[in-house]
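A short write-up of the structure that comes next.
One protein chain omitted, others in place.
And now, chain A:
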Amino acid sequence: MKTILTINNLTKKYGKLTAVSDLSFTIEKGNVYGILGPNGSGKSTTLGIILNVVNKTSGDFQWFNGTTTHQALKKVGAIIERPNFYPYMTAQENLKLVCKIKEVPESKIEEKLKLVGLWERKNDKFKTFSLGMKQRLAISSALLNDPEILILDEPTNGLDPQGIHQIREIIIQIAETGTTILLASHLLDEVEKVCTHVVVLQKGIRLYSGRVDQMVASYGYFEINAEDQSKLTSLLNNHEAFGNISHTKSGVLNVILTQDINAEDVNKYLFENGVIVNHLVKKKESLEEKFLQLTSQQS
């Protein structure tokens, strides 16, 4: 598989603060990657470094097997935080400028503006656009060079529900064409919906890196309750399939599984030992729970 980006032991310090700490991961062609982390976890700094706008402290990264970063960026499309354009120029003029920078023909402009539904507004100044339109213009600008990888940093931040929906539709549409995508977000369902791979960051440290489905791959957990909670607890503790037991707010017990076991067998085991359950649900963890689990271990 073709490697697009390799990051090795990347570190960035702002004075005493370490924004990114010893980060390594690889991006392969064709996958959709998510960088997940709370605000201030080093997502934007990492993207800033690989995009040549933030200077690294140590470590290194390599684009497309060793081309210079500035040449590589011509094969990359990227949007960082907010759409940045010249406010006094029209959509078309702004894209013309980007064409010159990326060295692609201006004929691409029409195609990409149509893709994001802004062709009718091509002669309007950027400053007259709504945030959703600005963000769509940014996406069309990032796509001008038909990039090998599209990098998006919080693309739906600050948008209204329609705007969020439009942007997600566009991202999914782009992913379907086989373009590699790197998406930084603190929104878990966003990552869960579009990404195949995920890197979880907290305070600049990598907590997880791998496939999304493997991250949430666990035996799941039971929500369970009975009249005699103490007997239930001791029975569960004695069975090898059950791990950590915790109380939820509603008084129901949460039991993490350490091996695969179905609800029928649990019910049978408890009944045979004299406990009758009044609540029994088997659940799979969502990415959100897994994420909170991962990040709470650290803090």
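The criterion applied here is as follows: a contact is a pair of C-beta atoms (placed from the backbone, for glycine too) under 8 Å apart; a residue touches a chain by one contact, two chains touch by 3 or more; residues count from 1.
By definition in this document, contacts and distances are computed from a predicted model.
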item	value
Chain not present in the shown complex, as UniProt names it (candidates "YprB ribonuclease H-like domain-containing protein", "ABC transporter permease", "Acyl carrier protein" or "Chemotaxis protein CheA")	"ABC transporter permease"
Hidden partner chain, touching residue among A:35, A:78 or A:224	A:78
Interface residues of chain A (partner: the chain not displayed)	14, 48, 51-55, 70-71, 73-74, 76, 78, 80, 82, 84-89, 93, 96-98, 100-103, 141
